[in-house]
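One protein chain is absent from this view; the other protein chains keep their places.
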Amino acid sequence: MDSTGRNVPIRHIVSINDLSNSEIDKIFEMAKKYLDELPDTWGRQRIGKSMNRASHFVLASLFYEPSTRTRLSFESAMLRLGGRVITSSDPSTSSAAKGETLADTVRVIGNYADVIVIRHHRDGAARLAAEYSPVPIINGGDGSHEHPTQTLCDVFTLKTRHKDLKGLNVAVSGDLKGSRTIHSFVYALARFNANILLMPAKGMELPMHVDSRLREEFRCLTVPKAKYERENASIDALYVTPDEPHQLSLIDIAVDIKISKIKKIHAMYVTRFQKERWEQKDQDYPKIDAHFLKGSKYAETSVLHPLPRVGELDASLDIDDRAMYFQQAAYGVPIRMALLSLLLGLEDHMSLEQFAHGFSQPKNPIYDQPLATGIRCNNRNCIVHDSAETQYVRNRFFVVSNKTRASCKLRCFYCESDIDDFVLAHKHRGWYTKSILNILKLLRENDKDLIAYAGDSEAIAAGFRHKDNLSSRRRKHNSAA
Amino acid sequence: MDSTGRNVPIRHIVSINDLSNSEIDKIFEMAKKYLDELPDTWGRQRIGKSMNRASHFVLASLFYEPSTRTRLSFESAMLRLGGRVITSSDPSTSSAAKGETLADTVRVIGNYADVIVIRHHRDGAARLAAEYSPVPIINGGDGSHEHPTQTLCDVFTLKTRHKDLKGLNVAVSGDLKGSRTIHSFVYALARFNANILLMPAKGMELPMHVDSRLREEFRCLTVPKAKYERENASIDALYVTPDEPHQLSLIDIAVDIKISKIKKIHAMYVTRFQKERWEQKDQDYPKIDAHFLKGSKYAETSVLHPLPRVGELDASLDIDDRAMYFQQAAYGVPIRMALLSLLLGLEDHMSLEQFAHGFSQPKNPIYDQPLATGIRCNNRNCIVHDSAETQYVRNRFFVVSNKTRASCKLRCFYCESDIDDFVLAHKHRGWYTKSILNILKLLRENDKDLIAYAGDSEAIAAGFRHKDNLSSRRRKHNSAA
Partner (left out) sequence: MDSTGRNVPIRHIVSINDLSNSEIDKIFEMAKKYLDELPDTWGRQRIGKSMNRASHFVLASLFYEPSTRTRLSFESAMLRLGGRVITSSDPSTSSAAKGETLADTVRVIGNYADVIVIRHHRDGAARLAAEYSPVPIINGGDGSHEHPTQTLCDVFTLKTRHKDLKGLNVAVSGDLKGSRTIHSFVYALARFNANILLMPAKGMELPMHVDSRLREEFRCLTVPKAKYERENASIDALYVTPDEPHQLSLIDIAVDIKISKIKKIHAMYVTRFQKERWEQKDQDYPKIDAHFLKGSKYAETSVLHPLPRVGELDASLDIDDRAMYFQQAAYGVPIRMALLSLLLGLEDHMSLEQFAHGFSQPKNPIYDQPLATGIRCNNRNCIVHDSAETQYVRNRFFVVSNKTRASCKLRCFYCESDIDDFVLAHKHRGWYTKSILNILKLLRENDKDLIAYAGDSEAIAAGFRHKDNLSSRRRKHNSAA
């Protein structure tokens, strides 16, 4: 699988789900240790025991989109470990301006650096980079997809303040659709058994595929709105995580118990309107201020924000004890020091591999569309639709099936958005099928001769006929004979 | 006062007046020491005894305006001290592009770095940054306000060439209005007892508030033009600094003695037309070349320029012995090494505080306008008028009064420009006053109920009446009763 053919497995951190719970805990443990090394004044007594560990290593910052926090905190983290940094922070002054592809760029920079942090405007770009890079890729934010190291800071902030995430009620507010930080964050909340309360701006609800992963992969239960609406009108959707693996018979009881506890919001995560993703300015974007947080429900709410903010979080909160967002930003350096330290094996060759138990990304089978035909990821901002990368991306999907529900969907290998409905054609047999059972059987058999299409019309236009029609005609033909 | 609540006082270098004369001398002493460490060839025998002092420290360059000299010499200085550097040199690729405020940015970057050098297009931006930063802010140039570290290089160049600034005749030429380097420089000249000869381009005279500070705070005497015009037609204004604190009776004598010495210009400081500050290109900008400097008056003149130059200083001078501007630029590294070393306490915990005697910034009382009403700083390029920073700036002024002259003005806390005329209203009493004595009395009493307005009409429009009118009406009313 590894395109570089090296023996040591390379770990890429593209999604928060590329880290197990135990790895995340290890990162937090190390970050705490680094924090203990921090100065008691504004810098004069900095201990810096950790300062020369990385002196043989170079970090490359490869940013195709603006950044202050992510880039500078990664660079500061590397430097505070004693490492070195090379930076490409402006695509207009890099070879991207000459038309170089991402796939070529990471293959080249992977020879100059030992680890690459990448930010890109396309969903799934970090996964593409990981496919081609000879060194670890860390996703510093790819389009609206994910931003896993921000989530590490977010969860670390919550753990530091609230000890444990288990049973915590965490509201997330604003642009839940375009915010990559939200997507990584809600997966982590679910994995650490927090409850998730959605307060989206109008039309900026959590994407369908994130919602379905919460429910299907991370075992969240959604609670009918009627159950909490009276007391929590501002909440649009609510996911609770049961303490034990849920049996259908227990859901209602579990949910009722959980609901009774939603009297208190432990944390409110506010996000900026992602103006760079949407065409129009939102007129009706929710604003969190002291007035909003005045009820008893919010009396001890930790207020988080990935920053930058542009009006949705009032400055008057800055001196409020509940404001955690500057602390959250400050954790950027020790958290990233810990991640780099583990990725590069700086601590006496201790590495992430040793901690990879607990949660691990489900091993869904992969389906590679053989030709430049048939179905494509239907997220227009996915890296697969970037014309420059055409030769380097694959028409590759995870097959996510659920026998109980008789469902089968295709999840884009890069941006992880889902195709819920599709048909599957067989090149040599001339027919296509919509039957889940047939599809699953075919995918198990042999994918070389298969082509997925978005629907009947696409399959028919490509010269295929529906399997049932074909069969019935054959049967007719047979009976006539 | 310190917004971060830490015990150790943080020193910010926003204005040249944030450093005492003894501190400046200490910086020069250390810079000389660093210069002695420099290589005798072009780099091969660099001694670098100083190289690992700062290895635990990170400098952040935060530049909102173009820079080569200031940024690269600060970064080189930090690196030559053994320190580390993170850089944000392009607002279009930083979170500023997403609309983040300066106040938020420095609070965040202050967690990644131990000291921040900032450049900004707004006057007073560095002071705003200093209000919010948890680590020292060094002003690398804020609008047309100040550029204190350039002045350190300038004065160091003069001291190296001329031993002492006392009694030196220093001409400053060009855009005296828009050049921040000039403003810091003339304060330093006055403080070190040099005489200042102004040769502004037409319409680019020294700002009023800089002129008045030179006269009122730095004890400069202005000389009537008639006294020097015949021999020095090119000089527009002349400030001399008396050797001793001046008594009115001695001024004329002192001045006459000084004037007799203006036969010689010891230094000529040339500045570029600040095209980024003004709308139109100046057609008639003074050009300094060998022809201009041909008289005996200029026979030994040191020619300085903060660079870059764009035509106002002729290249033919480059090989002239009087040209000091490349040497001046070269001093950028050792001077900034010394400043960083003292700010960060690198030399066996020796720090700036220990040298803070001699001149210190006058402790003018502060007046905080309580509401978003009444008077505002009338410098349209001041940071207080940046709409993004509205929630973070205060309507804050120094009260600069002079009982002898019965004058009282408000000096903007950020950009230090003056409001010479204003009226003061009392919220509960319903009146406003223009009387200096009343104003001073009110400001001493209680500023919570006061609102300053630009003039009568603004105060009246806000519903106040003139105190005298009110009193006379009351008197009328009383007499009628």
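First chain written, first letter: the chains are A and B, and each begins at residue 1.
By our rule, a residue touches a chain if its C-beta (ideal position, glycine included) is under 8 Å from a C-beta of that chain, and two chains touch if they have at least 3 such contacts.
It should be emphasised that the depicted structure is a prediction, and the values quoted were computed from it without experimental measurement.
Taking the complete complex into account, A:344 is the one of A:117, A:324 or A:344 that touches the chain left out.
When the full complex is taken into account, the listed residue touching the unshown chain is B:75, out of B:75, B:175 or B:211. If you put the hidden chain back, the residue from B:165, B:333, B:352 or B:415 that touches it is B:333. For chain A, the residues in touch with the chain missing from this view are 4, 6-8, 10, 55-58, 60, 84-88, 90, 92-100, 103-105, 107-109, 111-115, 134-136, 344-345, 349, 391-392. Against the chain not shown here, chain B presents residues 41-44, 46-48, 51, 63, 66-69, 72-73, 75-76, 79-80, 85, 87, 89-90, 272, 275-276, 307-310, 314-316, 326, 329-330, 332-333.
Here is the rule we use: only the chains that are shown with their structure count from here on.
Centre-to-centre, using mean CA coordinates, chain A is 48 Å away from chain B.
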